[in-house]
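Only one protein chain is missing; all other protein chains are in place.
Note that the chains are named A, B, C and D in the order they appear, and that numbering of residues resets to 1 at the start of each chain.
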Amino acid sequence: MDWSYLGRELPRYIEAGLVTLKIGFWGILAALITGLVCCFVLYYKIFILQKIVKVYVELSRNTPLLIQVFFLYFGLPQVGIKLSGTACAIIGLGFLGGSYMAEAFRGGLEAVGNSQIESGLSIGLDKRQMMQYVILPQAISISMPQVSANFIFLLKETSILSAIAIPELLNVTQSLIGLYYKTNESLLLLTVSYLIIILPLSIVLGYIERRLRHAEFGN
Amino acid sequence: MQNSGINVIFNNIGILLDGLGNTLLIAVTSLFISFFTGFGFGLLRMSKNRIVKLLTYIYLEAFRIIPIMVWLFSFFFFIPRTLGIDISGEVAAIVVFTMWGTAEMGDIVRGALESLSKGQIESGLSIGLSKLQLFLYIQFPQAIKRIVPGAISLGTRMIKTTSLVVLIGVIDVIARGKQVIERTKEAFWIYGFLFLLFFLMCYPLSIMARKLERKWES
Amino acid sequence: MNNEEIVLEIKDLYKGFGERNVLNGLDFTLHKGEVVVIIGPSGCGKSTLLRCINGLEKIDGGDVILEGSSIYDKNIKMRQVRQKVGIVFQSYDLFSHMTVMENILLGPLKVQKRDKQEVSELARELLKKVGLSDRENDYPRQLSGGQKQRIAIVRSLCMNPDIVLFDEVTAALDPEMVREVLDVILDLAKQGLTMIIVTHEMHFARAVSDRILFMDHGKIVEEGEPEDLFGNPKTERAKQFLNKFDY
Amino acid sequence: MNNEEIVLEIKDLYKGFGERNVLNGLDFTLHKGEVVVIIGPSGCGKSTLLRCINGLEKIDGGDVILEGSSIYDKNIKMRQVRQKVGIVFQSYDLFSHMTVMENILLGPLKVQKRDKQEVSELARELLKKVGLSDRENDYPRQLSGGQKQRIAIVRSLCMNPDIVLFDEVTAALDPEMVREVLDVILDLAKQGLTMIIVTHEMHFARAVSDRILFMDHGKIVEEGEPEDLFGNPKTERAKQFLNKFDY
Partner (left out) sequence: GKKDGAVSGEGTKGKVERIKEAGVVKIGVFGDKPPFGYVAEDGSNVGYDVYLGRQIAKDLLGDESKVEFVLLEAANRIEYLKSKKVDIVLANFTVTEERKEQVNFAEPYMKVALGVVAPKDSSIASVEDLKGKTLIVNRGTTAELYFTENYPDIKLLAYDENTETFQALVDGRGDALAHDNTLLFAWSYENQGYKIVDGNIGSQDTIAPAVNKDDTDLLNWLNDEIKTLTAKGFFKEAYDAELKNHFSPDTNPGDVIFEK
């Protein structure tokens, strides 16, 4: 193990880690928004849109991210649509993650007991009040574990974006291995970087989950 | 350029589908092995021994936290160099996918076994079944209905994840696609085709998993 | 009793789910201050009837007339009907993400836009009556079934309803908690609250009711004062049904 | 009755979960052919006691002596004990992936290795007795709660147990199904089966039992013949408890 190498390349890993976080952040945000929109389309059964959303969900869930971004990055320019690497990355994560988020939210909404809704009706709440005071608070809490699992999943998927030259952690690692042949050291730095990013995130998400859990039925 | 537009797919279908063999080989082999090793791992996960519990937990979390890409790289380069054995990209991929599959499958098995109502198990005990009989006659037949749908959707995840093996030099369907693109420059059609191809492999499995799940739920 | 003001009239009510007819031309009248208990075999349509009265189900025929006007009239908002008719279900459905006090205040404040001060005072008073003054900041999961059910009753009463419907409110409770909830309802009956109660507790039915309705196959088959109906049922069906509860 | 052979002896039984003591030095004796009903407030340890007798819980102190030998003796296999002691739970736990007949036969064939012909005949006979002859090929999900519970009783009886334990077998049933299940148990009592029954149905308890045990805080607080205990409870606690079931 070459420790001086670890020290020398540390700044590059920090930089790459920030890229991973940045792309991850925007990608997850895109996925959240896509997911929310799709979920409401499905929940309120908005006519044609509902069909489109269903097709989208299946396409997104049954194809790999690598092909999705290759298509966006190398395929689309051929028909005159040129998106930057970052744009492809965020759209790709949004496209993939959107369906996962939609399913998580929908699971939450549907898990709100019918009896809770009837209770709400029986005290005279209108539709908006029902959403605001009864359905949303419970749905959010129910879907939180799934949503936070999706956060971690999408953050890990950023490693695939290395293939379209996004200078994230894996990309930098691959470059360094090719340049200086310190394979063990580079892979160690890479693994540690992921641990540093994902462990705290999963602890924070776990904390939020517990804070929201009071909505659960229980004894 | 004699190929252009959508024709590029038909003209190169042979070479493209040739790569599909490797893709399926990796996914199917890994899934098959994982099904059995996963059962063992699932049972281990339910052990009451704290050390076994901790180790199996770490093993599972390792695959949940570290991207599969990183595992593939490690196994492809690091292990052969350290142990001095040559392993091909295909073997490295199968090893990593099987290890990952074992972890995930184990969790599915554990979840299925733990979800069985305590009452069913106590009923079994109360008519005097031995532990083995309990597993054979009660736990396994009931758990399998939850395991199979989970295993199928793990299969689709594996097929999707095989897309990464191209990055460790395995000549899979994507590698073949890239070779065709190199010659024809038809990235749009080839990647579009690959997109569709993966969809056609995974979608029927997803449907099947969902159908079984719904059927067995009641 | 029959001279008093009529608050609710059910007229020739029909209701089905798909092929199945659940309510088959049901009629009855409820007077102000009256306590009516409905008994009858499982599946005969008791819950469905209460849900129709509260507008939770669409009806197929007939009418439900509350204080002189049909609740299915287009000019009447269902939300307003529901403020006049409280309902408490078997599955104590408090909002699980709100404290006891938040549960009670939601309707009066957000729907009825009443004064917070006034409602809180009323809520505290009622909580005291049901013996749960000290639980106002607890979440439902911290309460026993009997406690939850008493809170659900308070929540309903705080809306100042004209009628309260009770649908087997003790069916999911441990036997000892049954008593604490039924005692609360008995108390309300004594205070003159207008109520319709569906229950399988025959002894309680006898003790609480002014009038008993025996229902079967979506119709009222027999009705009468409790002593008469229990002591000397006229129809064969009622006789058979009541028999099951004796040793 | 006391002259008859003793089948079960509970001696100074202790059992706790973590910090909480559930059984606190409990004693009692069961004679052959006797029907004992255990009543007592929720959480007092009734279920735990039955589970200890069936070896489903590890005990902390004392002993359970079945037909002369301790069931916790190292030389005795728990599987054999469980064949002698049948148990039926509140939550009719038939094996959901097996038909009625498969459920009944599993124990006798796989555990007791008895003759299939003989057991099937016995099973059919018992099914007839509980009025379910025509359901032997149904799956549990096709049966009502009361039917499932009757099958669970048949499953237990088919093992030819020396004692059968019933733990609130009607608690999860619709009121009308309660009767059909209790009638089956009454019938078994008349035939001289040795049974311990935990129930909250006081009228049934009175009708079925030779002896009633009132349990509280993990101990037998009072015991006696049904008429005595219900008519004239000696302890304050039993009085209070029984009061809750009267109007």
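Keep this in mind: contacts are C-beta pairs under 8 Å (C-beta built on N, C-alpha and C of every residue); 3 or more make two chains touch, one makes a residue touch a chain.
As the structure is a computational prediction, the values presented were derived from the model and not from experiment.
Participant: Can you work out which residue in B:I9, B:L113, B:I181 or B:M201 touches the chain that's missing from view?
Facilitator: B:I181
Participant: Tell me which of B:I15, B:L44, B:A62 or B:L205 is the one touching the absent chain.
Facilitator: B:I15
Participant: Where the complex has a chain not shown, which of A:I177, A:I198 or A:L212 is the residue touching it?
Facilitator: The one listed residue touching the chain not shown is A:I177.
Participant: One chain isn't shown here. Among A:I67, A:V134, A:A163 or A:I197, which residue touches it?
Facilitator: Of all options in A:I67, A:V134, A:A163 or A:I197, contact with the hidden chain holds for A:A163.
Participant: Suppose we count only contacts with the excluded chain; which residues of chain A make the list?
Facilitator: Against the left-out chain, chain A lists 74, 77, 82, 84-85, 163, 165, 167, 171, 174-175, 177-181, 183.
Participant: Go through chain B and note every residue touching the omitted chain.
Facilitator: For chain B, the residues touching the absent chain are 15, 18, 76-77, 80-81, 84-88, 167, 169, 171, 175, 178-179, 181-183, 185, 187.
Keep in mind that, in the parts below, only the chains that are shown with their structure count from here on.
Participant: Just the number, please: Cα centre separation of chain A and chain C in whole Å.
Facilitator: About 47 Å separates the centre of chain A from that of chain C.
Participant: Report, in whole Å, the distance between the mean C-alpha point of chain C and the mean C-alpha point of chain D.
Facilitator: Spacing between the chain centres: roughly 36 Å.
Participant: So which stretches of chain D touch two or more other chains?
Facilitator: Correct list: empty.
Participant: Which two-chain combinations qualify as touching?
Facilitator: Touch list across chains, by label: A-B, A-C, B-D, C-D.
Participant: Which residues of chain A touch chain B in their complex?
Facilitator: 58-59, 61-68, 70-71, 74-79, 152, 156-157, 159-160, 162-163, 170, 173-174, 177, 183-184, 187, 190-191, 194-195, 198-199, 202
Participant: Spell out the part of chain B that touches chain A in their complex, as residue ranges.
Facilitator: 64-67, 69-70, 73-74, 77-78, 81, 156, 160-164, 166-167, 174, 181, 185-192, 194-195, 198-199, 202-203, 206
Participant: Using the touch rule from the top, collect the residues of chain B that touch chain D in their complex.
Facilitator: Its residues touching chain D are 117, 119-120, 122-130, 133, 137-138, 141-142, 145, 218.
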